[in-house]
Each structure stands twice: as C-alpha cells, then as structure tokens.
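Every protein chain but one is kept in place in this view of the complex.
Take a look at subunit A:
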Amino acid sequence: MEPIKTHNGLVYPLPKRNVDTDQIIPKQFLKRIERAGFGQFLFYNWRFDENDKPRADFTLNQPKYEGVSVLISGDNFGCGSSREHAPWALLDYGFKVIIAPSFADIFYNNTTKNGILSIKLSEEQIDYLLNQAEKNSYTLTIDLENQKVYDKLGFEAAFDIPAYNKHMLLNGLDEIGITLSYADRITQFEQTH
C-alpha cells in the first residue's frame, strides 16, 4: 500500500447522505477475482444510463471534475455491504481522501487498509467544502502528519484519527507482516485457550 503523508488535490462534491456501497460499486462488478481495474465501475448506475452512456446530469461526468482525488460527501458514507471493491473502485478512479461527517465502520476500516484517508469533519465544515467545490475548481490540501485540512482561501480544519491508523497510513505498512511478528503470542494464546 502507498504511504500517504500530505495530499493536495482537486475536490469532487457529492452532497448525498447514506451513500451505500451498492452505489459506490454495484454488485454486477463484484465477480472479478482481481483487485485492480474497478475504477471504471465506480458509481456506475449514477454515472451511466441503461445503455452504458454517461449521464450528463451526474456531476462526476463533467469536465470540471476531471482529475479529482478528494471526495466530499454526506453523513454515513459507505454504509451497507462489506465489499472492499468499494474502496478499490474509489482508489482506482483516483480518490485518495474522502471527507464526510461520518462513515460506516466496515467501510472506514476498508479504506484505511487500502491507503485511502477517510476524514470526519463537522456538517458545517462539510457544507463549506461542498459549496466551494460546486462553485469553483477547488483544491484542498490534507496534511496527515499534522492532522489538518486547508485551502488557499483561509479555511483550516483539524481532524482526529486513531494513532494506529495514522501510523499505518503514513508508512504504508503491511499489517499482516506486523501481526506475524506477534506469532509467538498467538501460538501461546492458542495453547492456553
């Protein structure tokens, strides 16, 4: 997994609550056995019509949002299924950071395991960010080390992240490798339980 320290990127606003994983990646694309290549299917039923043609009214299809890497959305983002295909699709499309008032637990874990930084900000802060990104070509900087999000217009917000997640993301670590360094403890547990 790629380490993420600071990220500076174009923002895409998706002002919806309860964006579920069936919307992020519909089930017809879950049959592949690879991790790569899911970006083309991201938000498929919103991006494409029944003839697989891009829907002009879905904003992600608009030229101004080409090259976006920061997603801003509503409350309870990523609710629903545990499919890791959702963060795979977001990452493959180019999203490195997701900002929302809250995230579903399984989705939040899944993003962290894939080097995507999920950040919780308040509804008011999200409203400001959505507004900026809807009006302009809007760029945000995310500084994980100092746990700050800021723009060029003077907006700055601090965010919380568990120390463990921060460490894993900053260093792009292989978690299984770390856990296997505790193999003796696991063996001991197995022998005594």
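Following the convention adopted for this analysis, a residue touches a chain if its C-beta (ideal position, glycine included) is under 8 Å from a C-beta of that chain, and two chains touch if they have at least 3 such contacts; residues count from 1.
Note that in this section contacts and distances are computed from a predicted model.
For the omitted chain of this complex, the UniProt record lists the protein as "3-isopropylmalate dehydratase large subunit", which is one of "Protein GlxC", "3-isopropylmalate dehydratase large subunit", "Phosphate ABC transporter ATP-binding protein" or "Polyvinylalcohol dehydrogenase". Although one chain is not displayed, its contacts with subunit A can still be listed: residues 16-18, 20, 22-23, 26-28, 30-35, 45, 50, 74-76, 79-84, 87, 102, 104-106, 109-110, 113-114, 162-164, 167, 175-176, 179-180, 182-183, 185-186, 189-190, 193.
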